[in-house]
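Yeah, one chain of the complex is gone here, protein chain that is, but the others are all in their spots.
So, chain A:
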Amino acid sequence: MSFLHLAIFLPFFMAMLIPIFYRWTKQLHTGWIVLPIPVILFIYFLTFIPQTMDGVVTQTMPWIPSLGINFTVVVDGLSLLFALLITGIGSLVTFYSIFYLGKKKERLNNFYAFLFIFMTAMLGVVLSDNLVVLYLFWEMTSISSFLLIGYWYHRERSRYGARKSLLITVFGGLMLLGGILLLHLITGSFSLREIISEAALVQSSSLFIPAMIFILLGAFTKSAQVPFHIWLPDAMEAPTPVSAYLHSATMVKAGIYLVARFTPLFAMSGAWFWTISLVGIVTLFWGSITATKKTDLKAILAYSTISQLGLIMTLLGVGAAALHFDSWNDNIYIGAIVAAVFHLFNHATFKGSMFMMVGIVDHETGTRDIKRLGGLMQIMPITATIAFIGTFAMAGLPPFNGFLSKEMFFQSMVDVTSLNLFHAETWGVVLPVIAWVGSIFTFVYSLIIFFKTFGGKFKPHLLPKKPHEAPIGLLLPPMILSALVVITGLFPNLIAKPLLEPAVKSIMPSLYGTDYSIHISFWHGFTLALLMTAGVIILGMLLYKTANWWKPFISEKVPAFFRWGKAYDNGMYYMEQGSYRFTLWVMTGWLRTYLNYMLTAFIILMLGTIFATDALNFDLSAISRVTLMDYVLVLVMIVTLLGVVFSKSRITSIILLGAMGYTISIFFIVARAPDLALTQLVIETISVVLYLLVFYHLPQFSNIEEKPRWLSVKTFISIGVGLVVFLISLSAYDTTFYDSISQYYIDNTYTKAAGKNIVNVILVDFRGFDTLFETAVLAIASIGIFGMIKLRLARRGKNENK
């Protein structure tokens, strides 16, 4: 247990204390009490920067050592970048939520407890080296996100969104677990670094592709990649601070983190390159197009997040190509990894501020619908400035940081076309084209967000509240983030050396020890990428102006296949209906149906086993001889059997059953079993008496004519059972295997147990326990019968009611 472990669990411990604070300090907003935690953690993680610039920090704590599961925390550049985002934006979101959530109206104890559990989970995901621990924290993020989305649980939409996101992310989480177990099968280790050090072994394994697919399914569901993106727009039912924190800056990047983390392991394969690049680019394209047709600000931001996550994913996919080149300094493909890490940081800053801005607009005007908003520029100038910085960073305009990462993105996409790997030289041209079109739509929805909210005419009659500028508490966190957007936009090298470079090195571990360094230049000359940006701006403007003309086309003419949300709803509906119908169909409630299942299963399994193992065996050499007496007895038995089965009157059946019992006792005499014959005789007599007693109280056989179909099923099954038992008894009768143990009883009955009746000595001496519990069975049966007859609770209750 080190300080690092404590740091991860600090928010969790706080979450446990929050209800106490909440109860005791009614005057103070709970947010103030918990605010120091993320701030302290942020400062604590800042102190790691010098260490991660040239190495990693490892701390380990045994958890289940016998299974190789230890809670090992490793801080390297990538983990630290995430940890700083989590704690930094976590602090800002906590601060923001103090002003966003009212003290009186909201259940703040729940909110902060869920939020801080989430913070621990997220820190655990990015800092764990052990994959099982990582999975544990991974599911913790899913669960705390579920709780946060369903925070206003009295709303139907919140519950729907929470359930949808839980189902999809937990599906992905389980896939991830499958991938982890496959990697464990290959390498015998759960430690990520050990597994990566055996990358060659993993790559040569036949389980390589399944493990990769499972892990990618986990990453794609968490990071809302097409077609698993459908949960993210519905997660916007969460309070806005939650959307800002979880669904833009941190949790949705967990999948990105995972892909980046596993890059050294999988990147040598073309499947990895193509899967991630294509899924990312499709997500980028689809997200940006869909965002343009939404009218709710949070929905636009949700699709925008999806699209930007697709962008980062594509960059990671393309960056995988860098591993195939030996030299680092003239390796252009590493630029994609740098761009991915840089955009990851940028997106967290501007998207966090955008969500907070939308929260302010919602808070101050009472609506988030862009059809009702407009002309807020004069009324809310500071919010408008924040929105301006955020939207244009998102659109990729100078001088904001989004411009730089967008340029690097285009540059990487252009570079793909010259890649001589994985058939990229022929198909790679798809990537820059789609990326460019997607970026145009990114520009369009950015314009929509800004100008539909703050530009245009002011429509006070449509707004539920009279708008005014927000309090400083709400404005401060997005202002800090906007300041970051501008500063990293103007001076990107401020973060390049301490943050981005170590992160890139941890994605590409072979960079450690080389003199590789990142230099992001604000002005990089007239390149193709710059021309593409110019094209994006011009075409984006045109499309924005003509939005009324083309918008109906993309919102109405979408083929049914691309209505993913609908597919999810239908899938859920048909699964529930299907299982309901299946249960109704199988579980009829009738005893005979279930007997049919059991007996059919018995027949099929037994016949199958007999024929599959070739067990049929008719060894008739050892059988004993048949006398006339035996024939007569068997004949009598068959006659009584037929009588019992086909008799229409119950008295005949009972008498014939008694006759059968007596015949069996005669048979026991023939088979030299005197004790059995005696017992059988007595028991049969008592049984017949009992039957007759009950018979007196029971009605005649309900001789309802059975349907012919049922009658044939019944006949068929009973013939099958009889045949199976016949075959088994015939095949099993083979005494050649080994001798019976009975010789011991015969030898020792008199000498050791002082008896001459061997059966009786076995019953009370050698195997006396059987007899004890058989007596117990009789006792229980008699007590049960007594109880059944005497206890009449239901009827007594009825009488009392009368």
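Everything below uses one rule, namely that contacts are C-beta pairs under 8 Å (C-beta built on N, C-alpha and C of every residue); 3 or more make two chains touch, one makes a residue touch a chain; residues count from 1.
We adopt the following convention: contacts and distances are computed from a predicted model.
Choosing from "NAD(P)H-quinone oxidoreductase subunit D4", "Monovalent cation/H+ antiporter subunit C", "pre-crRNA processing endonuclease" or "Protocatechuate 3,4-dioxygenase subunit beta", the protein name stored in UniProt for the chain missing from the display reads "Monovalent cation/H+ antiporter subunit C". Within the full complex, the residue among A:514, A:570, A:609 or A:715 touching the omitted chain is A:715.
Of the listed residues A:295, A:367, A:417 or A:596, the one in contact with the hidden chain in the full complex is A:596.
Residues 589-592, 595-596, 599, 620, 623-626, 630-631, 634, 637-638, 641-642, 644-645, 650, 653-654, 657, 660-661, 664, 667-668, 670-676, 679-680, 683, 686-687, 690-691, 694-695, 697-699, 701-702, 704, 706-707, 710, 714-715, 717-719, 721-723, 725-726, 729-730, 732-733, 735, 740-742, 745-746, 749-750, 755-759, 762-763, 767, 770-771, 774, 777-778, 780-782, 784-785, 788-789, 794 are the ones on chain A that touch the missing chain.
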